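One protein chain is absent from this view; the other protein chains keep their places.
Right after this comes subunit A.
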């Protein structure tokens, strides 16, 4: 991108580079995309918060079955709005350089639909439903699946806690490959 430093000072870029896993180029590309997403209401700046639906128009999020959860988890004030810095947070966690622990933390909160800090039967049922979309499993198939999942991964009962989830994900090598995108 040619428009180098018209919007960011050197300090700010360095600051963002330190605080996220993005490179300079990626930050500038992200700014371009941000302007495209929310630019309808005049020239965007870095602190204004925009409604979630605007952010969900991003191509990678548009067809993601978990997009509402993603925007909710990454919204720092939990007010169904995101600022540019929240957007940078999202991209940083989704970049390929972010470590597994960090991604696991956010993935846990994304999948936790009822926000009770554990992944229990209801959460998992909703996840499976979203994943299969139109082709739904029969209710008893779904419950059998979820029960099997919990039975084998939940060691101390009461649903999958964050620690258990992180440990679980170290055994799922596809997670690091699939839980990422870049701009």
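The rule is simple: a residue touches a chain if its C-beta (ideal position, glycine included) is under 8 Å from a C-beta of that chain, and two chains touch if they have at least 3 such contacts; residues count from 1.
Going forward, contacts and distances are computed from a predicted model.
Per its UniProt entry, the chain excluded from the display bears the name "TMC domain-containing protein", taken from "hydroxymethylglutaryl-CoA lyase", "Ribosomal RNA-processing protein 43", "Cell cycle control protein" or "TMC domain-containing protein".
If you put the missing chain back, the residues of subunit A touching it would be 15-16, 18-21, 23-25, 59-60, 62-66, 74, 76-78, 85-86, 88-89, 92, 94, 98-99, 101-102, 105-107, 111, 114-117, 124, 127-128, 131-141, 143-145, 147-149, 151-159, 161-163, 166, 168-182.
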